[in-house]
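What you see is the complex with one protein chain gone and the rest in place.
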Amino acid sequence: MTRRAQICLLVDLSNQSLAARRVRRLEVCLNLLGILSVSVGTVEVLTESTRSIAAIVTGTVSVLFLVEYLVRLWIAPEMYQAMTTSESKARLLWAISPQGVIDLLAVVPALAVASGGARLGAESASVFVLLWVFKLAARSTGVALIARVFHNERSALGAAAALFTIVLFSSATVAHWLEAEAQPQFFGSIPASLWWAVVTLTTTGYGDVVPLSLGGRVLGGLVMLSGISVMALLAGILANGFAEEIRRREFMRIWDLVARVPFFSEVGAIALADIVGQLRSLSIPAGVTVIRKGEQGESMYFLVSGAVQVHLGQTRATLKDGEFFGEMALLDRKPRTADVVTVAPCTVLVLEVADFYRLAGQQPALILAIESEAKRRRQAQPIS
Amino acid sequence: MTRRAQICLLVDLSNQSLAARRVRRLEVCLNLLGILSVSVGTVEVLTESTRSIAAIVTGTVSVLFLVEYLVRLWIAPEMYQAMTTSESKARLLWAISPQGVIDLLAVVPALAVASGGARLGAESASVFVLLWVFKLAARSTGVALIARVFHNERSALGAAAALFTIVLFSSATVAHWLEAEAQPQFFGSIPASLWWAVVTLTTTGYGDVVPLSLGGRVLGGLVMLSGISVMALLAGILANGFAEEIRRREFMRIWDLVARVPFFSEVGAIALADIVGQLRSLSIPAGVTVIRKGEQGESMYFLVSGAVQVHLGQTRATLKDGEFFGEMALLDRKPRTADVVTVAPCTVLVLEVADFYRLAGQQPALILAIESEAKRRRQAQPIS
Amino acid sequence: MTRRAQICLLVDLSNQSLAARRVRRLEVCLNLLGILSVSVGTVEVLTESTRSIAAIVTGTVSVLFLVEYLVRLWIAPEMYQAMTTSESKARLLWAISPQGVIDLLAVVPALAVASGGARLGAESASVFVLLWVFKLAARSTGVALIARVFHNERSALGAAAALFTIVLFSSATVAHWLEAEAQPQFFGSIPASLWWAVVTLTTTGYGDVVPLSLGGRVLGGLVMLSGISVMALLAGILANGFAEEIRRREFMRIWDLVARVPFFSEVGAIALADIVGQLRSLSIPAGVTVIRKGEQGESMYFLVSGAVQVHLGQTRATLKDGEFFGEMALLDRKPRTADVVTVAPCTVLVLEVADFYRLAGQQPALILAIESEAKRRRQAQPIS
Partner (left out) sequence: MTRRAQICLLVDLSNQSLAARRVRRLEVCLNLLGILSVSVGTVEVLTESTRSIAAIVTGTVSVLFLVEYLVRLWIAPEMYQAMTTSESKARLLWAISPQGVIDLLAVVPALAVASGGARLGAESASVFVLLWVFKLAARSTGVALIARVFHNERSALGAAAALFTIVLFSSATVAHWLEAEAQPQFFGSIPASLWWAVVTLTTTGYGDVVPLSLGGRVLGGLVMLSGISVMALLAGILANGFAEEIRRREFMRIWDLVARVPFFSEVGAIALADIVGQLRSLSIPAGVTVIRKGEQGESMYFLVSGAVQVHLGQTRATLKDGEFFGEMALLDRKPRTADVVTVAPCTVLVLEVADFYRLAGQQPALILAIESEAKRRRQAQPIS
């Protein structure tokens, strides 16, 4: 693998390896640091020295973003390998992609710093906050997930928005009728009433505009009630959308991992679909004690990648990709009999004890397979 | 099909075709424009010219609504075809239906404009906002969905409302006892205390009325807690109701579409019920690249109506209603090998890769059928 | 059935018949009217005549409650039939039951009116509001349902309450440290800070106490965030609890109704459990057109009690308890071919078209039974 391909893998947003996740976390921290330093730079009461430090941090972050932009431009050909063979065309494709454009915009501060010196004007600097917030949003996989949920539930959310609009305009109009005479400065026109209506309908309640007449207060009570209903409605819609999307993603991710465990390859497709629903995946760094002797066993583990060592007294045995461990405590319901320590960064699939027993009901054959495999391994290497 | 029947189809609220949806979207925009222009017209500080523009927009929207009313009256016989054979009786039936009455009321501004000139009085104009908001609500399919959920969950919502009422009156009464002496202007009577109680119970918290005594503040804290519990309760009720209703609607809609795909007609009823739960429907305009070569395949498609073209190098093949595409990438888990472009407005059913594998577990026969059909088509037309 | 038994049935809270529900609705209205009239009576700025009317209404409601109390005491023996044979012992049992005690307390105003004349003192009157609110709460089946959900989820709710308490005291203590110097009147002691903490944690935000220091505002932001998390947590807990309880109640109610439809008695227990989950019950008064000719059929009906008439042209056929109707439109997916009108108050079980097809997948035998029964009835009485 070329150096370029290695870097490409490191900065790939969908890569779940530990190294790639650390790179992403570093980027997020850099981004937040930049946003904070620009924000602090806009406070005028601070001493000159504090603002200088903020400006230097802003500049440094900008320069690092410039470096990142150039690196991404350099590795672009690897990302577009499947779509084009020309290096310059791949770079252009990346530069005009949404990510490329946002990354370019995020670099603007660096150029402004270079041209205008270390000290930035507070007004122009605050624009960078928005640019860097967008960069942050574009990188976040979570924001992508939420965007997906909003997209899937767009018809129901649209209905809630329609209802919100209808209640908003109705209440603003009625409030205008009821309160215009008493408080012309607040309810003199429908657009003016809208401010009160939105503040009340979202139950924010600043208290700067308050209905005074009996009718206005009854209306206010109804608007508040509508407000909590709309919020409840939104919660209901998003709860369903989220559950569905999370379920779908998790299923796909686990399915991909299960495919790498040889033990499951002997299990039929129907059983596999059952199993996938019960597993959780976990990334563990090297040197972590996953199972501790004497603890109550709460789960068993399937090793997707990496390696673990089983410590039983002075004897040590190493388990590799595709093997499982921790099944004894579940089969016998006794405390753990050995320590298990990771000796390399591992990805494991976790089967909790509750799901183990549920699965035992649905897929007795699988549990029998685990039992016989455990028996075989116990005889072959008596420490497991 | 007569011209009248064609127009009838276009303005039918339940028609899901692209053209009908565009007509509906246009109507909604017109409606919102009208509401905005009337609202702006009530602002007295605006210049004369701005208000004139608002009045002209209001008038134009009114006239367009009048035209719409007449068109709907003209096509009414098509809508009531099944129920009556007399044209004039059908028109009368529509005119006295809820939709007819609301549409007639929405036309009133047009007549007011005609009689009173271009400029409308701010007070009378604001009535139109309400009329047009009602017209908007009556058209929205989303509002109908929400209304259905509220209707289905009416007993649980009634219970929450009862609880709300009980807490409201209890807290107003106790607040009246505790605070009447210190703040007679706010807590002097139970109806007066109710304003504080509703503002606090919905957690709006204007801050215009605040309990000052120790007892009043303890009560206030309890009322706020009750408030967030009631909101949580509402959210819980509506979340369940929404999930149920959405599931039911989606099932019916997909079932109707599945019935039009010949491939599924060979599948038994039990398998069909399983499949319907996994599919999503999607409307795509002509000229859209649904599948792009080199991408990771995330779903396969069943073509309900319309036509798509498969581009494999220079060879092109056209798929028609009832055929499916995109199954290769799911069966082989490799990147897409061809572009697929819509050549007419299409309605497709989407089967996501996660659901494909789940289905493979539940309905192995179906996946085998897809595999053999794919194999057959690959041999017959080697580009698919 | 004796007159006493008939009245007993009418005022039974769990009776779902139309007459019993009307009696309950009347009671609730009377209760609300009483609460309103007492509330209005506490407003001192009203004219003498308005307050007199309120006092008269209050008195009348009190007297009616006295009558109700005596009636319930009279019918008590019917309610306790199974538990005791002595009439006076049954009356005593009812009088000391929670309902009996609350009903007796609700009567107190009547006695106060009788002794103190038509006009009641505002202070003493407001006590009646609470008594009548309790009476209302004790009658509401919805409140009982919510109480059951809170009881079932008590451990999770207790956890949320513990979290709330912990965040509340922590934030009040930290706010006391940060703000005591700047605002000793609001944050001078921990109990004083608690008022700010509870107002902020519930996101009520009166604005009477606002942190001014930087640290106080950062704390404020964190407390607000904790507040919306706690609210979300409550919503999550109650949503689950509600779903579970509603499902359980509905299942029991429908099961009881299904047991009265002879058609289902031929279906095995396993199929029955499937069916019960798909049905909804509906009470319809006499003279309602349930099915209208020419409409799209969205559901079929099983008649639990009552009678309906099928109008097909001039021919009329009457269906009785246990028969079903409306199945044609679902089997053939064509518009309704006849009007169906209730000729007595009916209780029906509704099977929606979506659930009909889903059931067709799960229970093909049942749908075949409906088909053959429909065929048989079509031949026997050609109008159905």
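Each chain gets a letter, A, B and C, in the order it is written, and its residues are counted from 1.
One rule holds for everything that comes next: a residue touches a chain if its C-beta (ideal position, glycine included) is under 8 Å from a C-beta of that chain, and two chains touch if they have at least 3 such contacts.
In this text the structure is predicted, and so the values were computed from the model without any measurement.
Peer 1: Touching the hidden chain in the complete assembly: which of C:140, C:183 or C:204 does that?
Peer 2: C:204
Peer 1: Using the definition of touch stated at the top, determine which of A:30, A:198 or A:307 touches the missing chain.
Peer 2: A:198
Peer 1: Among A:8, A:90, A:230 or A:340, single out the residue that touches the unshown chain.
Peer 2: That would be A:230, which touches the missing chain.
Peer 1: Determine which one of A:137, A:218 or A:369 touches the chain that has been left out.
Peer 2: A:137
Peer 1: Which parts of chain A are in contact with the chain that was left out?
Peer 2: 32, 35, 38-40, 42-44, 122, 126, 129-130, 133, 136-137, 140-143, 145-146, 164, 194-195, 198-199, 202-208, 230-231, 234-235, 237-243, 246, 293-294, 335, 352-355, 357-358, 360-362, 364
Peer 1: Across the whole complex, list the residues on chain B that are touched by the chain not included here.
Peer 2: The missing chain touches chain B at positions 203-207, 232, 235-236, 239.
Peer 1: What chain C residues would touch the chain not displayed?
Peer 2: So the residues of chain C touching the missing chain come out as 82-83, 155-156, 158-160, 162-163, 165-166, 169-170, 172-174, 176-177, 188-192, 194, 200, 203-207, 210, 217, 220-221, 224-225, 227-229, 231-233, 235-237, 239-240, 248-249, 251-252, 255, 269-274.
In the analysis below, only the chains that are shown with their structure count from here on.
Peer 1: Relative to chain C, which chain's C-alpha centre is the most remote?
Peer 2: Comparing chain centres, A lies farthest from chain C.
Peer 1: Where the centres are mean C-alpha positions, what is the separation of chain A from chain B, in Å?
Peer 2: The separation of the two C-alpha centroids amounts to 28 Å.
Peer 1: Find the geometric centre of each of chain A and chain C from their Cα atoms only, then give the gap between the two centres in Å, rounded to an integer.
Peer 2: Each chain reduced to its C-alpha mean, chain A and chain C end up 40 Å apart.
Peer 1: Where in chain A do residues touch two or more of the other chains?
Peer 2: Answer for chain A, listing residues that touch two or more other chains: 203-207, 232, 235-236, 239.
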